[in-house]
Structures are given as C-alpha cells and as structure tokens.
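Every protein chain except one is present and positioned as in the full complex.
Chain naming follows the written order as A, B and C, and within any one chain the residues start at number 1.
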Amino acid sequence: MKRTLIRVSALVLLLLISMALYYSGKGHTLLLDNKNIEIDDTSYKALDFAEVTIDSGEEQEILKRDRLKQDVSGQKHRITVVYLESGEEQTIQKTFKIDVGEPIYIISIPALIADHEKWIQVFEPLN
Amino acid sequence: MKEKAPLLEMRNITKDFSGNIVLKDVSFSIEPGEILGLVGENGAGKTTLMKILFGMTVIHETGGYGGEILLNGKPVMYSSPLEALDDGIGMVHQEFSLLPGFTATENILLNRESTKYNFVTELFGDRMRTLDRVEMKERAEKAIEKIGVKLDEQTLVSEMPVGHKQFTEIARELEKSNVKLLVLDEPTAVLTESEAEILLHSMRRLSNEGIAIIFISHRLQECKDITDKILVLRDGCIIQEKATSEISVKEIAQAMVGREIKASLRDEARDIHKPLLNIKNLWVDMPGETVRDITLDINEGEILGIGGLAGQGKLGIPNGVMGLYNSGGEVLLKGEPIPLNNPLYALNSKMAFVSEDRREVGLLLDEPIDWNIAFSAMQVQNRFLKPVFGGLVKLRDEKAMEEVADHYIETLEIKCMSSKQKAKELSGGNQQKVCLAKAFTLEPEVLFVSEPTRGIDVGAKKIVLDTLKRYNREKGTTIVIVSSELEELRSISDRIAIVDDGKVVGILPATEPSTAFGLLMLGTVNNGEAAK
Amino acid sequence: MNVVRKIIEKTGWPRLIIGLFLLSLFILAPFVGVKISTSLKDTVVRFGMNGILVLAMVPMIHSGCGLNFGLPLGIIAGLLGGTMAMELGATGPISFFIAILIATPFAVLFGWGYGALLNRVKGGEMMIATYVGFSSVAFMCMMWLLLPYKNPTMVWGYGGTGLRTTISVEGYYLKALSNFLKIEIGGFTFPTGMILFVAFLCFLMWLFLRTKTGTAMTAIGSNPVYAKASGIKIDRIRTISVILSTWLGAVGILIYQQSFGFMQLYMGPFYMAFPAVAAILIGGASINKASILNVVIGAFLFQGILTMTPSVMNSIIQTDMSEVIRIIVSNGMIIYALTRVVKGARK
Partner (left out) sequence: MKKLQMKTILKFAENNAVPLLFLVIVAFGIPLSGFSMNYLVQEIIVRLSRNSFLVLALLIPIMAGMGLNFGMVLGAMGGQIGLIFITNWNIVGLPGIGLAMIISIPLSIILGWMTGKILNKAKGREMVTSFILAFFMNGVYQLVVLYGMGTVIPISNSSLILSRGYGIRNTVNLINIRQTLDRLIPLKIAGIQVPVATFIVIVIVCVFIVWFRKTKLGQDMRAIGQDMGVAEAAGINVEKTRIIAIVLSTILAGFGMILYLQNIGTLNTYNSHEQVGMFSIAALLVGGASVNKGKISNVFLGVILFHLMFVISPMAGKNLIGQAQLGEFFRVFVSYGIISIALVLYAYRKLRAKELSGSALANAQEEK
C-alpha cells in the first residue's frame, strides 16, 4: 500500500518535472523594437539610444528604428532599459509573463518607457 | 491422534510412463533424524520416486502419479521443486548445480541472499535491495560449520576440488532455515575416501540435530555403516524394508538384483574361444560414462554382455571403439589395429553400433525411415546409389532405399504408415527397431548394441532381443550388448563382463547366479569382503 | 477448423501475411491502374537476377551452417572475376564465362577459408558469418583502391588509380545471358537465357543434393551426431557446402550484373545477403531445412513484393513506401525464423 503510494507519487513527480521542464524550457523569441509606434491613438517616439537587458543576459545597445531579436526560455522575464532622458541616465525595469503557447512577442521600448500597458504584444506576422 | 505422524510418509505411490509401469504401490515413511538408505539397480525407480516427491515438472507432464504424500501427517502435492523446498525438503543432486563464477557463499545463498533496504526498492521493488555481504558471509560460515568441514567461503567454485563442490551443495540445502529432510543422491560417488568419510560423519551430525536424510548410494558398505533403515527397490516395487542392523551387505545385494530367471528360457552355454576383437587399455572420455582402463577380448560369433551400474563406464566402451567420443588405447580386430576416434574406419572394418541415445545419435528425426535405415550403408559402403548420365554422377537410389526399408519394416514389425514416414513420428520401440535395421543394413561382423531395450515396451523388447539372437545365430555376427538390465543380458549373452569405475572387474559365463554379478557390480568383491 | 489451423501452423503467420499481402497487391493493382502484365514481367526479370543468390543459401542450410549471412564473400569473388575479366580485355558475352572462370578459384579459396573458420565456431555461425561478410567488404574497399587495375572504363578518371564505385558492363557481358534466345513480347524482352541458366543451376543443385555427398550434407543439417556416427567427416562436408555457397554467390552476382548493367564495388555488396536470406525463408525454408522449391517460391514472392509495392502503393497513397515495407518484410521474416524452436535438431 505504502509502496503503491510512493510509486504513484513518483510517477506524478515525474510528470510534474516534465511539465516544469516543458514550461521552463519552452523557447520564445522576443523582438525588441525601438521605433515610432502608435497604440490606441497615442503615438510614442523612438528613443535615440538605449541599452536593453533581458533577465541577466548581456546588455544590448539599440539605436533608433532598430529591431533586436532575443531568444529566451521560460515564461517569466525581466527587462531592464537604460536610456537618456534630458541628459540624465534613467533605468526602468519591468517583469512580465508571456503565454506558453505563443512563440514570438514584440516589445516596444518607447511604449515601455511611457508605461503603456500594451508595450508587449503577441507578434502577428504579416501575411 | 493415537501416535505422532512420521515426518514424511509416501503411501501407495504408483507411476507409469505411457503404460510403462515404473513404480508399483511403494509405501514408506521416515522419522525426524532418521537416515534412510535407498538402494536399487538403475531403473529400479529411485530417481522417479524422488522426482515425485519433489513435484518435478516431468512428472506432471507425463500424467502425474497415484498414491499420496504426507508431510507431518498432512497430505501435500508439490507442483514444483521450489514448493518442496519451502516445506523444508532439500535435495542434493548427482550433477552439480553450482555457478562456477560465484564464490561458495554466493552459491550457498543463491536466490536467498541477505539484503539491505534502500529507498529505490520503494520504486522498483525488492529486487533493488543491496546485498548484505557481511551477513551472507556469516550465514554461509554457519551452514558450512553444520557439515563440519573446512571450506573457505570466499573461494570460487571453479577453483574448488570436487569434494568441496559437493559440500557447497549440501551447505546450500542446509542453509535453508527450515530444512527437515535432505535427499542425497549418490553424494559419495565423486568423493575421495577421506572426503566421503567426512561427509558420512557430518550426515550423522545432522541426523543428531533432527534432520532426516534419504541417502541414495550404490556403495552398500556406506549404506550399511550409516543408515538406520534400508529400503531396496527393484522393478518399481519395494523388495525389502529392514532396519540396517538386521541385514548384511550380501543380503542387500541379493535383494537388489534378485530375480532368477527360469533356466529353461536360457540356451545352452556355448563354448566359443576364437578371439576376434581385442581391446587393450582403452580409455574413453564420455561425460558421465568415463572409461578408464578397459582390457577385453571378444570372441568370434559370441554374444558378449557388458553390464554394470550407470555411470561406471560400460556405455563408454562401444562409443569409444566406434570413435564417437575421444578415446585412447589399443583396439585390434583380427589382429589388425583399428585407429580410434575415426568412426569411418570403424564402420569400414565391418563394425556397427546401435547407440543408446536414439534421438540424439541414432536417428535423423526429421527424415523418413528409409533414409534412416539406408544412410550409413550409403555413406560407408556406397550402396543405394545408382549411376545416371552414363555413370557421370551417382544419385541416391530412392527405390532401393525404399525396398530395404520395407524389408525391415516387415521383418522387425516396425509399426508405421510407410517407409516415408518421419522417424520422429514413431514410438520409442519402433525407433529402436529402425536403429537396429540401420545396423543390420551395414551387414557387420561385429555389432555393438547399447541399451537396446531402454524405454520401450515389453512386446518391442522381446522382438528386439529375439532379433539380435537370431541374427547372431543365423549370420554368425559377433554381438556386444551393453545393458543395465542384468537379466536381459543373462537371457541373451554367452558371457557377461561387469564394468565398475571404468574398469572390467570380472567376466563370468551367463549361467552364473545373478548374485555373483550383483556383487561384482557393487564393487563389494574388491573392497567389501568384510560383508561376508 | 483443425485443418485450417494446421495449415496456418505449418506455413507460419509471417509467411501467410506476406502471401496475402502480395495477393492483395495483385488484386488491387488493376483498380489503381497498374498493369499486372508489366509487374509480372518485372518480377520475372528480377527473379532471374536474384535467383542464384537465393540458391546460394541452400548448401549451407543443408549442412547445418545456418543462413549464409556471409554471402558478400562470394559476391566479392564474383566482383574479382568480373573486374579481372574486363581488365584482361575479354569483351562481349564470352567475357561472362571468363568472369565465372576467374571467379571460381577465388570463390573456392575464400569458401575454403570461410568454411574452416565456421568449423571452429560451431553454434555461432550466423553472427560470425555476418561479420565476416561485413569485414571482407570493408577490406575489399581498401583493395579496390589499391589493386593495380588499368582498364580506363573501370578506373577513376582523374586519379588514374582505384576502381570506380559503379562500373558499367556495357560492351562486356551486359545481357550476356538475358539476350540469349530472348523473346520479345510487346516491348518487353523475356530473358530466356538467364532464366534457363538459373533453372540449370537449380537443377544441378537438385542433382547434387541427391548424390552421396549431398545426402551426407542433409544428414549433417538434420543431426550432426548421427552423421558423425555414420562415419561422415563433418568438417569436410561443411567446408564443401560453404565453398559451394560462396561459388554460387559469385556466379549469382555476375548474373545480377549482366542483367542490371552495372557492377557495384566498395560498399555495394554490404547488405546483399539479407534479401537473399529473407527470400529463401519466405519461400518456406527454416534455419536447417531448405529445398529448391523454397528457392523458387521465395525468390518469386520476395521479388514480387519488391516490384509490386512501389507501383501499387504509389498509386494508392501517392507515396513510395516500398523501402520501408521491404525492410520490415525481409527482416521480420528473418526474426521469425530465428525465434522458431528447431525441434529434434541440434541444441
């Protein structure tokens, strides 16, 4: 009885581990955009220059009208943007969750800085 | 509950193999701590009796047995030896069942190892427990101590002398915690005298501890020395059951071979003296039937019987002379040396052999009867071949083969559908007749026949023996017949040689009383004069 | 009911399934627009090409050496014969017989050595045969590079040394047999000569199995101890069977080439034993029993499947699954034969 219990729980554990592996290992692509953008009738201007870090990765420089591609795995991430505002260095950091079923997301850095809630969106390829 | 039930009781055990009765109404009992000697000729039914006790699969496959077995008064019926072991009945076989690459400890505790718990067992079951070598060593030492011998429990079995292997095997049975009854099948056969002494000594110790022992042995002196009670089996019946103190070795021997056939059934003794085949210092490496040093003269036109107990080497003689097993020594036919290990030469010298092993050696089971009969003659004497394409090639003469097969089917009364029937579809007796026909087709001057009546029914037995005799009388063929059944030999042979421990221990005319042969067989003449 | 079961038992499930499969292919063929006549003709040609390679299995099965997975050794002898005949400048149909002539001593030599080896490893023949075949092919890969062949049709153009992987036999023994007495029926050539040659060799084998030596061979396969007790020199007969098998392998590959048109060197012979083994098993042989009938039926059934599956399957599902089916059918058959308990024979 006890043994059956242990075996069943081991099996469940194995299942849980596979699920954890699935979620944490699921690869996603983040597209980092520094472009002029218009969301809900508000337009946000691209920054001249920014440094972006995803999680604890490397710092990446992003210039105006640039788009960077970043592969990540897992669903919870942190983005750190360092930019210049009126000559002063500002840092903004946000954590976000993405959906496991969506392979590509697009992040608009101007919207992020403006703190618009739709700064991250599922990327819909143009057909 | 008038009295305490005996440890083991076998009541009215009856067993037949497809009509061939091997055990008839056998009953006996054994008390705790008693040593019972079980003696009898080969084929007397000892082995079958023990197989029934252990519930071997072969018994169940051949239709079970009659009678009942009671353990401590309760009826039991085992479906496999493992169940018998669970009830505390252990057996030490004649052939070692030990693993050569394991140490004594590992063998003694095979499949009963001491183990330790670890967590993996919860996931994958008890077989994942780790071995507890320390405890295993202790248990093995204890078991060895019980026998009272010195045996290093860390030695590999492959590096042990034979005696130690035997002790290891006994220790394995003793180690089983609840062992109450031990069956020892010829335990001393492979031991040296001093080792046998130790074994007998430890048997006494075990009996003092309350373990009952069934002791099967051909060494009657040992039986006499050690047992409390002796049971003599013959032809599946109990002939004698007596306390050991009330019986002498000679009486035991007599009881074993017993049965005197009527003189009227026997022919006049013939006086034949012209030697034909001389065997000198022959040794044959036939597993289980080792021939050590045989010197034997066979006269022209006689029927020579070779008897002896199983495993003593009587079967090795024809197998060696005919080149089937590795052998050495000297064999002369009409003064001409016959090279050994060369079956073709032996066959070319007009010698033929009917093997005791019908299925493995004697027959092409997958081929028809006519093939079986004609094949040897075709290969050795180029018969049954017909030239085609103006003699360019010679092909099998199927017609001639069929003719010869039909001839023997008629004369030997082989029951079959046609000469094209496959040999494996025939019964044992008819297969034996095919084997004889094969040998007759070779028209030999010397014919070796090995255990011609083993495992065949009474009717076929008679035909086989009569045919041999007729062949001898009509064609003057010298016949050497090897058999474990003394009476069969006595009914057909002119002289009988008895083989013991790979040597000829005596040659007597067939007219001598059977006790004389019995004593020769049991080796009592050499080492047991004291029995008189 | 019992009769049906007995027939099934005797035939064996895999054989039955394969038979039914082939039958259903023939039934389906007209519905999906595949001409049975073309398929049959193809089958006949391929039967002729492969027949002798299948026949090569017979002697070794009879002598108890098991299935000859070492057939590549014989094929190599054939390749040596073919290449040397071309190197010596023999052209036209006659070069086919010269090739056989040259291949023969090689086949005898290889077979003798191979047989001697197998006699030392009784009981483990099949696995060792497989690897003897493999390693000899690998060894010959080096030899094809190193042997001093000169004939420009065979040698790599740029290096000047080493043979090509595929050599055309055009101008040499291409269709040497197939074109003999050929019958043209509506654009299809019936390769009378090849079929006759195959039939002739089958007949010779049939005769051989009826000679004294052939009978002895059968007896060894049936029960080696019996054979020994009857005075037969087992090792000698076994060696003869291996030599025969190897020689038939050599002839078989030459027949194959004369119809196919090309000679495939290097890793070409590597897996050639497997279809032959599978074919004879499908034909009803077991590990120690085989007859000429098994060869004919087996080669026909197996080649039938190989020609029918691509065309029919292709028409049904627009995919060529023939390769997969071939792998499953042939190896499944071999496994089936290996797992059968051989009663009354050697342990």
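The working rule: a contact is a pair of C-beta atoms (placed from the backbone, for glycine too) under 8 Å apart; a residue touches a chain by one contact, two chains touch by 3 or more.
If you're wondering where the values come from, they're calculated on a predicted model, not measured in any experiment.
Asker: Checking the contacts here: which visible chains does the omitted one touch?
Answerer: Checking the complete complex, the chain left out touches A, B, C.
Asker: Quick one: which of C:Ile128, C:Met154 or C:Met263 touches the chain that's been left out?
Answerer: The one listed residue touching the chain not shown is C:Ile128.
Asker: Which of B:Glu34, B:Glu106 or B:Glu186 sits in contact with the chain that's absent?
Answerer: Only one listed residue reaches the unshown chain, and that is B:Glu106.
Asker: Of the residues listed, C:Ile17, C:Cys141 or C:Ile292, which one is in contact with the missing chain?
Answerer: Among C:Ile17, C:Cys141 or C:Ile292, only C:Cys141 touches the chain that is not shown.
Asker: Which of C:Val108, C:Leu147 or C:Met321 sits in contact with the chain that's absent?
Answerer: From the options C:Val108, C:Leu147 or C:Met321, the contact with the absent chain belongs to C:Met321.
Asker: Name every residue on chain A in touch with the hidden partner chain.
Answerer: 14, 17-18, 20-22, 24-27, 71, 73, 103
Asker: Please output the residues of chain B touching the missing chain, sorted low to high.
Answerer: Within chain B, the residues that touch the unshown chain are 81-82, 85, 97-102, 106, 110-111, 113, 115, 126-131, 281, 283, 285, 287, 290, 292-293, 325-326, 328-329.
Asker: Quickly run down the residues of chain C that touch the omitted chain.
Answerer: 69, 117, 120-124, 126-128, 130-132, 134-135, 138-139, 141-142, 145-146, 162, 274, 319, 321, 323-328, 331-332, 334-335, 338-339, 341, 347
Simple rule for what comes next: only the chains that are shown with their structure count from here on.
Asker: Classify the inter-chain contact topology: is it line, ring, star, complete, or other?
Answerer: line
Asker: Is the number of contacting C-beta pairs greater for A-B or for B-C?
Answerer: B-C
Asker: Let me check something: if the centre of a chain is the mean of its CA atoms, which chain is farthest from chain C?
Answerer: A
Asker: Using mean C-alpha positions as chain centres, tell me how far chain A is from chain C in Å, no decimals.
Answerer: Roughly 63 Å, centre to centre.
Asker: Taking the mean of the C-alpha atoms as each chain's centre, how many Å separate chain B from chain C?
Answerer: One centre to the other, that is 48 Å.
Asker: Of all residues in chain B, which touch chain A in the complex?
Answerer: Residues of chain B touching chain A: 122-123.
Asker: For the complex, which residues does chain C have touching chain B?
Answerer: Counting only chain C, the residues touching chain B are 207, 210-212, 215-216, 218-219, 222-223, 225-226, 228-233, 289, 343-345.
Asker: In their complex, what parts of chain B are in touch with chain C?
Answerer: Going by the criterion above, the answer is residues 322, 324, 343-348, 353, 355, 359-367, 371, 375-376, 378-380, 382, 385, 393-396, 424.
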